[in-house]
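Missing here: one protein chain of the complex. Every other protein chain is in place.
Coming up: subunit A.
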Amino acid sequence: MGGAAPPRDDETRGFDFYDAADVGVVRGPGTVIEHDTGGVLALNALRDVDGARKNRKRVGRGVGSGKGKTSGRGHKGQKARSGGGPRLGFEGGQTPLRLTLPKRGAHNPHAMTFDVVNLNALRAHVEAGRFGEYDYENPRVLTMKDFVDAGLSNRKIKHGVKILAGALGDDAEGADDAFIKVRLEVSRASAKAKEIIERAGGSVTRVHYNRLGLRALLQPEKFPRGLPKPARAPPKIRPFIDREGTLPAPAPLEADS
């Protein structure tokens, strides 16, 4: 933990984020307008911010331009010609660095990357109304689609969403009792996060979607001919999940209602 973050002044995040007059290109209050000039925003008075656009560099157009004779390329040689010079990493014929060093490392084609969501962020989004009307007593099941729609997860999530306890997990015992009740269908959840959610009366179901299934979950409108059948989880993944994800999601609740 570093020093305290600068105080977040909510007013600076709103409409008065910039002082309009400072931009210098605002017809501010009090500006005198001549009617026959075409009004408040006359087409002939429009202009961009100073420095918004940079002039093109014109080379080879005479001594006065400063980029005249050699066009900024110096005198003669490979780099003065069109086509630029030796390829990237070429060291003049000496064995380049990338060939002198041995290969190392490996690529795991089965690795799964999850979009991480911390419980604090989840609570903040729920309380900010990002999930719409939220029933704290009997909440609806939130799927990864809800997460994306609420802006809580990136819409480009690759394999799914993992719930982590985050700062809530660092708290002393009992300090996290006040977590809201949530029902989640996500790809993974840390043990700590699961414990915190269940202590608050909620539930986490770890569901499996393959890439196609996840796409169908997040963008059902892209499947005009119907949603695909949910894929079964590969044996190696089964220990990490509770069940396969359904399409459409969430799965209907068994016990309730």
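Going forward, a contact is a pair of C-beta atoms (placed from the backbone, for glycine too) under 8 Å apart; a residue touches a chain by one contact, two chains touch by 3 or more; residues count from 1.
Definition applied: contacts and distances are computed from a predicted model.
Comparing "DNA-directed RNA polymerase III subunit RPC3", "DNA sliding clamp PCNA", "TBC1 domain family member 14" or "Large ribosomal subunit protein uL4m" against the UniProt entry of the hidden chain yields the protein name "Large ribosomal subunit protein uL4m".
Annotation: of A:Gly30, A:Gly64, A:Gly92 or A:Pro252, A:Gly30 touches the absent chain (contact as defined above).
What subunit A contributes to its contact with the hidden chain is residues 15, 20, 23, 25-36, 38-43, 45-49, 52.
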